[in-house]
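Excluded from the complex is one protein chain; the other protein chains are retained at their positions.
Moving on to subunit A:
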Amino acid sequence: MSAPHHIPATEAIIACEGLSKHFGGIRAFTDVAFQARRGEVTAVIGDNGAGKSTLIRSLVGVHQPDAGNLFFDGRARPFANPDEARKAGIETVHQNLALIDELTVAQNLFLNREIVRRIGPFAFLDRKAMKREARSMLSRLSINVPSINQRVRRLSGGQRQAISICRAVGSGAKLVVMDEPTAALGVQETANVEALIRRLREQSVSVILVSHNFDQVRRLSDQIWVMRAGKMAATVRASETSGNELVALVTGAA
């Protein structure tokens, strides 16, 4: 079992050390050191209950860690809430809490960061600019939707996930966090979302990917972190590991 090796702070977009989180008497995770490099896809894997989702939520301000230090973009940054994390440049792609069905693709892409034109004391939506920007955001990531004026309700699960990811990336986020981005998708849609994540990697977007799927993380990520029973058990380069090794690390058989 390899101990987490340290990456120089300038290379890490986010890092933590000694991080612990307890809910009452239940330990979610203890003394966790974790880092994600700039411009890489960093995967976090582990069994159900290993603590990976809680760890990720503690990184982005949803939970407050009980102990330990968190560094984001070279500075010590504990986030009091998800809004603070978002303002600092961390966008989280939620599994279900993502899009507003009754709004259009363009409206969803710019929700709560609408482009406005000011006329005196009033601010009016610049819908043309938002539509233009929306088109270029989608084409930059080669996301295919029938129309940006379409209500999201009519899109497929994969298209919706793609739009959520596009929104996260398009906000100029320094780090995009995805929690099980393909958990609810079919085979073809999973392939589409994976292709999208691969394009993010080509464009050097920093991504943290939480997944159950060992094959998927080997295909998509650069670095893989393995959690087991509330501890960071190991970290390996994706290119230097095998599916069997990952299974062994996750189950503790290694």
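Definition applied: contacts are C-beta pairs under 8 Å (C-beta built on N, C-alpha and C of every residue); 3 or more make two chains touch, one makes a residue touch a chain; residues count from 1.
Note that contacts and distances are computed from a predicted model.
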item: Absent chain [UniProt protein name; select from "NADH-quinone oxidoreductase subunit L", "Ribose transport system permease protein", "Peptidoglycan glycosyltransferase MrdB" or "Bifunctional protein PyrR"]; value: "Ribose transport system permease protein"
item: From A:A88, A:A129 or A:A195, residue that would touch the chain that is not displayed; value: A:A195
item: Identified contact with the non-displayed chain, of A:N149, A:Q203 or A:N244; value: A:N149
item: Residues from subunit A at the interface with the omitted partner, ascending; value: 82-83, 86, 94, 97-103, 107, 111-112, 114, 116, 122-125, 127, 135-136, 138-139, 141-149, 191-192, 194-195, 198-199, 219
